[in-house]
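A single protein chain has been omitted from the complex, and every remaining protein chain is retained in its original position.
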Amino acid sequence: MTVTTITDTELQPKDFASDQEVRWCPGCGDYAILKAVYKALAELGARRERTVFVSGIGCAARFPYYMSTYGFHTIHGRAPAIATGIKLANPELDVWVMTGDGDGLSIGGNHMLHVLRRNVDLQIVLFNNEIYGLTKGQYSPTSRRGTKSPSTPRGSVDYPVSACAFALGAGARFVARSVDTLQPHLVGVLRRAHAHRGASFVEVFQNCVVFNDGAFDAFTLREGAADTQLHVEHGKPLMFGAGKNRGLRLKPGKLELEVVTVDEAGVTLDDLLVHDETNRALAALLVSLEPPAFPVALGVIYCNPAPSFEAEVYTQIQAAGAARTGQGAPDLAELLRSDEGTWTVS
Amino acid sequence: MTVTTITDTELQPKDFASDQEVRWCPGCGDYAILKAVYKALAELGARRERTVFVSGIGCAARFPYYMSTYGFHTIHGRAPAIATGIKLANPELDVWVMTGDGDGLSIGGNHMLHVLRRNVDLQIVLFNNEIYGLTKGQYSPTSRRGTKSPSTPRGSVDYPVSACAFALGAGARFVARSVDTLQPHLVGVLRRAHAHRGASFVEVFQNCVVFNDGAFDAFTLREGAADTQLHVEHGKPLMFGAGKNRGLRLKPGKLELEVVTVDEAGVTLDDLLVHDETNRALAALLVSLEPPAFPVALGVIYCNPAPSFEAEVYTQIQAAGAARTGQGAPDLAELLRSDEGTWTVS
Amino acid sequence: MIRFAGDSGDGMQVTGGRFTIETALAGNDLTTFPDYPAEIRAPAGTTFGVSAFQIHFGAVDVMTPGDEVDVLVAMNPAALKVDLRDLRLGGTLVVDTGAFTERNLAKAGFPANPLADGSLARYQVLKLDITKLTLEAVKPFGLTTRDAHRCRNMWALGLMLWMYGREREVTIDWLKQKFARRPEIAEANVAALNAGHAFGETAEMSEYGSGYTVRRAPVTPGVYRTVSGTEALAWGLLAGMRGAGLERMLFAGYPITPASLLLHTLADLSRYGVTTFQAEDEIAAIGAAIGAAYAGAIGVTSTSGPGMALKTEMLGLAIATELPLVVVNSQRAGPSTGMPTKAEQSDLFQAVHGRNADAPLAVLAAATATDCFEVAMEAVRLATKYMTPVVLLSDAFLAHAAEPWRIPDPDELPRFPVRFRTDPAGFHPFLRDPTTLARPWAPPGTPGLEHRIGGLEKDYDTGHISYDPENHARMTRTRAAKIAGIANDIPLQSVALGADPGALAVVGWGSTYGAIHQAVRRAREEGVDASHVHLRYLNPFPRNLGDLLKRFDRVLVPELNAGQLVHLLRAAYLVPAESLSKVEGKPFKVSEILEAIRGARAP
Partner (left out) sequence: MIRFAGDSGDGMQVTGGRFTIETALAGNDLTTFPDYPAEIRAPAGTTFGVSAFQIHFGAVDVMTPGDEVDVLVAMNPAALKVDLRDLRLGGTLVVDTGAFTERNLAKAGFPANPLADGSLARYQVLKLDITKLTLEAVKPFGLTTRDAHRCRNMWALGLMLWMYGREREVTIDWLKQKFARRPEIAEANVAALNAGHAFGETAEMSEYGSGYTVRRAPVTPGVYRTVSGTEALAWGLLAGMRGAGLERMLFAGYPITPASLLLHTLADLSRYGVTTFQAEDEIAAIGAAIGAAYAGAIGVTSTSGPGMALKTEMLGLAIATELPLVVVNSQRAGPSTGMPTKAEQSDLFQAVHGRNADAPLAVLAAATATDCFEVAMEAVRLATKYMTPVVLLSDAFLAHAAEPWRIPDPDELPRFPVRFRTDPAGFHPFLRDPTTLARPWAPPGTPGLEHRIGGLEKDYDTGHISYDPENHARMTRTRAAKIAGIANDIPLQSVALGADPGALAVVGWGSTYGAIHQAVRRAREEGVDASHVHLRYLNPFPRNLGDLLKRFDRVLVPELNAGQLVHLLRAAYLVPAESLSKVEGKPFKVSEILEAIRGARAP
């Protein structure tokens, strides 16, 4: 185990790398995400000793071993519960939850629901490769219908869950999306997630080269990206396209989005929807967009902060007249005295 | 155990009652729901021997004991998983899942997510009393912030989950709402749920007279109900109010609903939103409406059918050339012959 | 022994509680046991709705709620129906005739009125219209009929206090203070109490005289109170946290009968350094406790059978990552949902063996309500000193049972300060203390000790992931040795009562302490050479246990299960221990154990 001693000088991305050899398949999207996290941490001046990476089980979940911070590789699907305990014991810590589509949405869906609804101050990064990588390629709850896998040789028949739609339904107050290969974008999204107090949910489309290669090519390939990706920005019109002239608007009178081209058929810039991070309904519509008919929405789709769980818990405890620490707290003797009455034997 | 013998004559509501004494607290909303279920089953001509009620643990979950059908009182939170197994073993059965806000959304949230997304053909009735009744009154994931309970003597600090918003986020294709005391309405909703092939999610606001009495008075009390309840109907404008003249419309240009009064400030009927059961975005907006600013939406809020899970599974199995039954299936001998080659020793 | 029984709404628990205090004040030793209705609130007047409270007291230490009831106070027909079976022949039965209406009789399922049909001939029956007498007594205060009716329990209490020559002052003060904001209610209750007492004094009652008065029991000097097992457990955990010098305890639980009480009790103690967290399920609850332990707090979770089952995988993680955790299991009757409100001791196998792989941890059990305090402190000590999860076994009976307790002076409580690792030199997370074999506790936030832990096997020398065969064998041996080593850090097993060596060792654990102790005492009075050995440490066993048991001709193991400790003892020491099993969801009766002792004595 490396002993990293603190320097007062700024930490560089590489300073967040542990001495452990990274063991993902060559070409795995996880490498890019790891790189982005190193960069984001360095940029926001994170302290290794105050940072904790918590994960469940899966390829994605190996993440903590590659960090020079504190790390807890827990069990399958339970990282949010353990991270909640860490924050409740020490709210000062900066806690990240790294999870996969199976870890976070299959076995771990319930903890994900509750950590989001409680709004515990965590950064939750879900590596969505639409497959179970570590166990060699079975389909996952995010796999599209018809996915052929060792457990579904004739193709899966169940309908996939949308990670972001689920998060919004669970009451998440920060929902964002990025892609493993979009380095600067991903770093930016991670920084926004970190800045948000409360549970920040980030879905990263991640390519599993071995068991689900190219699953996201439809919108992640460089060529055509301009037409298949919608980069949302608060207060800016929802526009995309190589020609920078296509956008989204509400179908007149209907609660549906449609793609329009500015300066065509009398459509003007003012007809386009302007992105409002704080509007949950808009967020729900945006995350439901799918190619080919629509571009895929990326960036901070929803951000609507409220006091975080652990903060509220301690506010209440202080209000109850607690001393800062258990040791400093009122004497036990007082507690042991009974409200139902005591008696003395001499 | 009663032995109920089948008559060919139509079954009456009372025919669905078991011989077991009902043991909920006097005045509990569960009695009304039980009554509504008896009525609905009778009306839709259900057969006792083909009907199964599956539940977890809780006051609500005692339900199966009071039915003369088949019933399985399972363990806390797991009814959807067991019901899925029942449907996979025998798709002909008519299976109901009766659950509570703790059973279905606290410990059972993950199974609820997956049974909804898979669209298993079940009627799922969630008795939401915003409290843990059976364990004597602790707050639940649907309890409002500040709920004082034995486990939160100073009031709860976490944000509640909205049962219907969660169901929609999970990909449910039928989401409806009713109230224990609204007998005819509840019966109607249950019949719609039964008619829907796939997972039907029904939230029933249920009054726990002992631990959370009056939790829903704001919109369930007879007086004022017209102004606090919005009864949605597919294809009809979203209207409510004692004067039958108030309605909902989209704030111009915005993705937000507002209450308007027809024939006031130039608002006409055409300005009102028309309910479209098949629009998920509208459904999401409707379930988020809360008093006092808005009425509470009741009825079938979303219904957008698709092939159900167990049906798809068997379609695929038949396509794979299966005989109807395991016994009729091709001979094992064929299977045991190896594709890697066999050899004979004589 | 007295039992107050009535409808849930009749306030029997309060009545019993007050009688307890007055009795304790009178210097009697006692134990009490409340018997609530099952989980669901049942319709008033029905047998499912009966609530009872029982007090067993005497001159010298009383440890069981007793076998047979001497005096039964039945406030309605349902209570009579349910509780009569426990009244000894010739016992006294006090009934409120006012509550024996047609309707109530029907609800209780009495075809005919038992007060009329002579079916109670075998008891001394006191038929009193307590309802009417109470209503008269409280008339002056102009209460609603409902409130007036509510004073019935105080009338009954007054009568009982008179019967046993007890005082009323403390109760009167308590009533005044309790209803401070509604003086008329206070006054009415006091009036009812006095009326009941006065009624006792009147002629008609003389034959019951004060013959019931009981000699004082000798007790150690100090300030006393009554305490329930749940309270003692909660405070013991806090005292443990203090003893370990820790800043905070995270108590994470999910409601379940009968464990919820502990959550409720601790939820009120946030001022003392405990943070309570109601999780979405038992898995999340223990998960949060493990996270807290990792972060430097003492993690505690509490549940009962079904919830314990759900914690299995997380316990494995706590064992693999070697984090300090206390898991309280209030055992109830099973399998599965079983009988949620009934006590059983059937989770011992699960505690000791119930995990995948070789996954040892420490297991302790509390014997009495007051013992819960010490066992809880000990659990925290072992968890933090050995960096291990500790399972503390309680049960539905201990959770509710209450006893008088000498309040300890906080300064006399043990201290076992934790030392967090801070020195980076030579650090790795599985570097072990040579004596305890515990790994260092280095919570996040400590500069220079950044490290990663997890459920995969780790290298003994570096703490990194390792799939090396020999290393896994070494780590498995070490995990086992660490827990086994606890045996050197706990008291040698002593004999609670009786000779050593001897003819018969009656070996128990947990809440059967009182019944076994009484049975052994009576057996010895009968001249039977029996001794009582009671285990607090179930894994590891005290290191002298094997030799101790081998010094007895026979070993009898009474348990509220199908024979679990007896199995573990036979495997560990090859002693032909015999099982005395009871699985009725109820404590042993002294007589049941006494009979078995007599039987076992016979060669």
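Letters A, B and C mark the chains as written, and numbering starts fresh at 1 in each.
By definition in this document, a contact is a pair of C-beta atoms (placed from the backbone, for glycine too) under 8 Å apart; a residue touches a chain by one contact, two chains touch by 3 or more.
Just so it is clear, the model here is predicted, and its values are computed rather than measured.
Trainee: Of the chains you can see, which ones touch the chain that is left out?
Mentor: A, B, C
Trainee: Specify the residue from the set A:Leu11, A:Ala36, A:Ile57 or A:Val204 that touches the hidden chain.
Mentor: That would be A:Ile57, which touches the missing chain.
Trainee: Tell me which residue among B:Pro64, B:Gly133 or B:Pro295 touches the hidden chain in the full complex.
Mentor: Looking across B:Pro64, B:Gly133 or B:Pro295, the contact with the absent chain belongs to B:Pro64.
Trainee: Which listed residue, C:Asp129, C:Glu184 or C:Glu313, touches the chain dropped from view?
Mentor: C:Glu313
Trainee: Of the residues C:Pro111, C:Pro434, C:Pro469 or C:Pro491, which one touches the chain left out of the display?
Mentor: For the chain that is not drawn, the touching residue is C:Pro469.
Trainee: What does the interface between chain C and the hidden chain look like in terms of residue numbers?
Mentor: 38, 305-306, 308-310, 312-313, 316-317, 319-321, 331, 333-339, 341-342, 344, 346-347, 349-350, 352-359, 454-457, 467, 469-470, 472-473, 476-477, 479-480, 561-562, 564, 567-568, 570-571, 574, 576, 582-586
Trainee: For chain A, which residues reach the chain that was dropped from this view?
Mentor: Interface residues of chain A facing the absent chain: 23-26, 57, 59, 62, 75-77, 106-107, 109, 132, 134-136, 138-139, 141, 150-154, 210.
Trainee: By the contact criterion defined above, which parts of chain B meet the unshown chain? Give residue numbers in ascending order.
Mentor: Answer for chain B: residues 1-6, 18, 20, 48-52, 54, 57, 64-65, 67-75, 78, 80-90, 92-93, 110-111, 113-114, 313-314, 316-317, 320-323, 325-327, 329-333, 335-338, 340-346 touch the chain left out.
Definition applied: only the chains that are shown with their structure count from here on.
Trainee: Using mean CA coordinates as chain centres, what's the chain B-chain C distance in Å?
Mentor: 40
Trainee: Whole-Å distance, chain A centre to chain B centre, using C-alpha means?
Mentor: It comes to 29 Å between the two C-alpha centres.
Trainee: When the C-alpha atoms of chain A and chain C are each averaged to a single point, how far apart are the two points in Å?
Mentor: From the centre of chain A to the centre of chain C is 44 Å.
Trainee: Quick check on chain C: which residues sit in contact with 2+ other chains?
Mentor: Chain C, residues with two or more chain partners: 270, 280-281.
Trainee: Multi-chain contacts in chain B: which residues touch at least two other chains?
Mentor: 106-107, 109, 141, 154
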